[in-house]
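Just one protein chain is left out here, and the rest sit where they should.
Labels run A and B following the written order; every chain starts at residue 1.
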Amino acid sequence: MEMFWGLAVSAILLGCTYTLVAIGFSLFFGVMDVVVFCCGDIAIFGSFAIIGAYAVAQSAGLFGVFPFWVCVILLILIGAVFCAAWGLITHQLSIKPFQNSSELMPLLSTIAMGTVIKEGLGLLFKPVVNTISAAFDRESAVTVVSGRNPQGFPSLLLPDGTVGARYLTIIVITAVILLLLFLFLNKTKMGMSMQAISQNKELSLMTGINVSRVIIITFLIGGVMLAVSGFLVGSYQKLMSFDDGAMYGAKGFSAAVVGGLRNTWGAVIGGMLLAFVEVFVSGYIPKGTAYSSIAAFVIVVIFIVFKPDGIIGDKSVEKV
Amino acid sequence: MNGTVDNTLEISGLDTSYGRIPMLRGVSLNVPSGQVCCVLGANGAGKTTLVKAILNMVKADRGSMKLEGKNMDSWPTHKRVKSGIAISAAAVGTFHKMTVEDNLKMGAYYIDDSLLQERLGEIYQSFPVLRERLRQKAGTLSGGERTMLAIARAVVNKPKLLILDEPSLGLAPIMIEEVFEIIRRLRATRQMSILLVEQNAVKALSVAGCGYVIQKGAIAFSGTADALGRSEFVENPVM
Partner (left out) sequence: MSGKTKLLRMFFLSLFVIGLLIGGSSADAAESVVKVGFLGPITGSDAAEGAAARNAFTLAISEANKSGEFPFKIEVIEVDDQGTENVAVAGAQEIVSDSDIVAASGFWNSGPAAAAIPVFKEAEIPLLIWGAIRESLTNKENVPYITRSAPTDKQENIPLAIKVLDEMGYRDWFIVSDVSSYGDGNLNAFKAELAARKITPIGEEQVPEDTTDLNAVVQKVKASGAKAVYCGSTVAIGSQLKRQLNDGGVRDILYCGISGMKTEDFLKIGAEPAEGTLVVSPGIILEDTTEGSNFINLYNSQGYSEPIGAFTPYAYEAALILIKSMRACEGKPTAEAMTRAILDSKTTGIMGTTTFNEIGQTENVAAYLNVVQDGKWVPLDKSEYSQGGKRAFGGK
């Protein structure tokens, strides 16, 4: 029984990291009708931005000036700014130009954007961080050996707390983000507009929603969510690799598909389902770990075949 | 400022195209203020293109449009809506996963909350059927209720120009009767001009003061509703 609960906690934590990426997918799909394949890479970019900003903040002596928690929030904000910027760049460069072409185009161009983000991290993370941190203080400058090496994620989340407390915080932060997202989507004009565009783009135009503005804001907000995801993944995983984004992207996308691509709550359930399948296959089947990812993707295929609308089936779609 | 503006909407020499294929050719059309004007035409004649061009959802190649005398050629869609053009298009549907109430609120995108409550109150008076369905998802409404919702949503804004795009589409005769009753009430009680785009000529002419016929992307007839009713276009069933 102890093992069951241990596995359940692991699954929930893993599910949290998948969920936030999956929500990125479903937000973008909702307003643009395209699968933005670089969500995972943007999230990993966020965690690298936080690692880099932490290194720079240390050389700049920021941690001596402000209280620790202020620094943590600042670092997360920096990650959020970077990810929001990437969200915007992705929209402007690899989605908007292909609006009127085949659906495959933005698919390919966002995969390409993911490669740009990933390889960019591998190549530029080292010179950029080293240059900025050396500019502050030559003595205590942080030297990143290579952007392609695994990077240690700083202990920003309850560095003195127990492991259990840290896990709980990750779950709570995810829950709070989901709650905020829920309130935003249902209680604000902007959130309602996003839903409107997702449900009926033509009618949204007719009701006077400034659709292009809402789309841009969606990409900014999606970027911020991915940054928080990157922060949580980093805090949970401790060691980040520049190419982790592909795996998170694949898992996040699968979770979004299982949940029904447009459905934000489906993304939560999809993320959790995927994580539970993975963890329990790995945990309860002898030598099962090698097959855990396969099991998760089998679930996705089953959903695509038998329930393409996702777990929260959307039966009330109007045929227009 | 002009003291009086006779026409709510003035379109002159409008050309549009779909890719390289021309759609509308030299369309000129006026909607006098406070009146109901109908546009008749067969499927594919260009009625929907005209409606979308008025909202700039289809780009005009040539020609100009004025709303209450103000040139609006450069205005994007959302600015045209904000300036007082509302559209109710049966074919476009509703926000199916939102409640009826939220659908109405989306129509009132530019109205602040207190005014919104007042307007919603008025709407429920005119559309009692919607009041019973406020918390229901729009996707679960019947066809007639959906048309009511689409009209109500457009009216919440109290537009200067209301465009009704085929409100009778796919409705049972009894519902069509009800829809036109609402149009009559709007004409009688509100200070808004209505552009009624219809295939059902008899019904449309029963409420309209002036009429246009659009054929193959060009205006084939313009005049009063009476004149249109007596013309070959209405009597000829081929139209």
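Here is the rule we go by: a contact is a pair of C-beta atoms (placed from the backbone, for glycine too) under 8 Å apart; a residue touches a chain by one contact, two chains touch by 3 or more.
This is a predicted model, so every value here is computed, not measured.
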Please work out which displayed chains the absent chain touches and list them by label.
A
Of A:I73, A:L104, A:V176 or A:L239, which one is in contact with the hidden chain?
A:L239
Even though one chain is not shown, chain A touches it at residues 2-3, 6-7, 9-10, 13-14, 122, 143, 145-146, 148-152, 155, 163, 236-239, 241, 243-244, 246-247, 278-280, 282-283, 286-290, 292-293
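Simple rule for what comes next: only the chains that are shown with their structure count from here on.
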Could you state the distance in Å from the CA-based centre of chain A to that of chain B?
43
Chain A-touching residues of chain B, taken from the complex the two chains share:
55, 57, 76-78, 80-82, 87, 89, 91-98, 102, 105-107, 109-110, 137, 139-140, 153, 157
Residues on chain A engaged by chain B in the complex (per definition of touch):
189, 192-193, 195-196, 199-200, 202-211, 314, 316-318, 320
